[in-house]
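The structure appears right after this line, and notes come after that.
Shown here: the complex without one of its protein chains, the others still in place.
Order of writing sets the labels: A and B. Residues in every chain begin at 1.
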Amino acid sequence: MLKAYYHLLMRDLRLALRNRHELANPLIFFVLVVTLFPLAVTPTPDALRAMAPGVIWVSALLAVLLSLDRLFKQDYDDGSLDQLMLSPNPLMILVLAKVTAHWLLTGLPLVIIAPLLGLFMSLPMDAVSVLIYSLLLGTPVLSLVGAIGVSLTVAVNRGGVLLSLIILPLYIPILIFGANAVDVATDGLPVTGQLLFLGAVLALAVSLAPLATSVALRITASR
Amino acid sequence: MLEIQSIECVRDDRLLFSDLSFSVADAEVLQIEGPNGSGKTSLLRIICGLRLPDAGKIKWRGETIASNREDYYADMVYIGHLPCVKADLTVLENVRSLLDTRSLSLSNSIIEAALAKVGLASYEDVPGKALSSGQRRRILLAFVELSQAKLWILDEPLTALDVQGVELMESMILEHRQAGGSVVFTTHHGMQLDCEMRSVQLGQNKRKLQQDQDGC
Partner (left out) sequence: MSAPLITWFSISALLIAVYGLYLGLFVAPTDYQQGESYRIIFIHVPAAWMSLFIYMVMAISSAIGIIWQIRLADMVAAASAPIGASFTFLALVTGALWGKPMWGAYWVWDARLTSELILLFLYFGYMALQSAIEDQRSADKASGLLAIVGVVNIPIIHYSVEWWNTLHQGATVTKFDKPSMHIDMLIPLLLMAVAFKLFYAALVLVRTRNEALYRDRNRRWVRELVEKL
């Protein structure tokens, strides 16, 4: 079972790395969207600092949302998804492998580039480290919960907007706590509560989301 | 031993078939026949467990496939219309990846022997995107050959295959049957199988189970 997880994870990573040019897109999108905000307002350091947590977090959300398509679309289109569902291994484990690959390719780069964006938005150093922690805990949840949404919409034509409609309300708690953690850190206050909440949500998501995703995939396959 | 008990399928508000029952024993070959739209693919997907029947049960070795999923999937292999081939993986990697989902790790030499058998001898390191559609289907044939499955469920297995490919498929089915395995398939092309074969007709008012002796 662990071997199946590992092999599928490697396969997805290998596939993505052979299309390297596509990998950068969510990242560039993330930076681009954040850049739009200073351009839209008077970019004084104080104004930027005030809106930074929200702006960076919402942009991260959108970047992950846009990249969710890659999770199942190709497999659905070429028939590999059927083969995954016919595996003697539990579908949950295979789903977890794909979500892990997705996070490594999408969420993790966002976390790594976040300090640069902190700089763009005049965030103090303490806040930047909290930004990194909050994104580190939050982006896997975005991938996990997003997987549920994609598995429901992968067979729908032009399902991208539908996906956003379904997933964004579910992302709201992570957004609230993630953005608030950074906000509060800007004032130098402790953020353990917020990070604990994010950690708890992550634990919940890891245990429940793959199950929901497998059920959703079987529903989608039954057309 | 595969048992289909009184299954029913409704698709897009149309009743495709109901109260359909038949069984497939070891070393049996069964063809599902019927015109376009009669539900052949749906039936195969129901047998695979990818689609739930609107009524009835599927049993493998006496237990329903829902309660016995792991064993059933270890014993069966399915190929459908789609090629399941990743454009960016080599032929060898593609076969490995398909076998990995079945937790089968076979040595390179075994895989290469199977590839040679299906006519992809020197193609191990060729990426999927450089293959013709016939060659991609042959990857699936190699997968079926290596899958160690007792039951083969093949939906239009002759798709995109040339004359040699068709002969290859036919000989593979015969070999599998000789080794005690069973095959359920549909096809629009005629398959000349040198053995006893039964067929199930869909798309008529009542399902008829026919015995079809095909030139032994």
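Some points to look at:
The criterion applied here is as follows: contacts are C-beta pairs under 8 Å (C-beta built on N, C-alpha and C of every residue); 3 or more make two chains touch, one makes a residue touch a chain.
This structure is a prediction, so every number in the text was calculated from the model and none was measured.
Contact with the chain not shown here comes from a single listed residue; of A:V41, A:I112, A:L165 or A:L196, that residue is A:L165. Seen across the whole complex, the unshown chain contacts chain A at 148, 152-153, 155-156, 159, 162, 165-166, 168-170, 172-173, 176-177, 180, 201, 208, 212, 215-216, 219-220, 222-223.
The rule is simple: only the chains that are shown with their structure count from here on.
For chain B in complex with chain A, the touching residues are 45, 48-52, 69-71, 73-74, 76-78, 80-86, 88-89, 93, 96-98, 100-103, 105. Those residues of chain A whose C-beta lies close enough to touch chain B in the complex are 1, 3-4, 7-8, 11, 14-15, 18-19, 74, 77-80, 82-89, 94, 218, 221-223.
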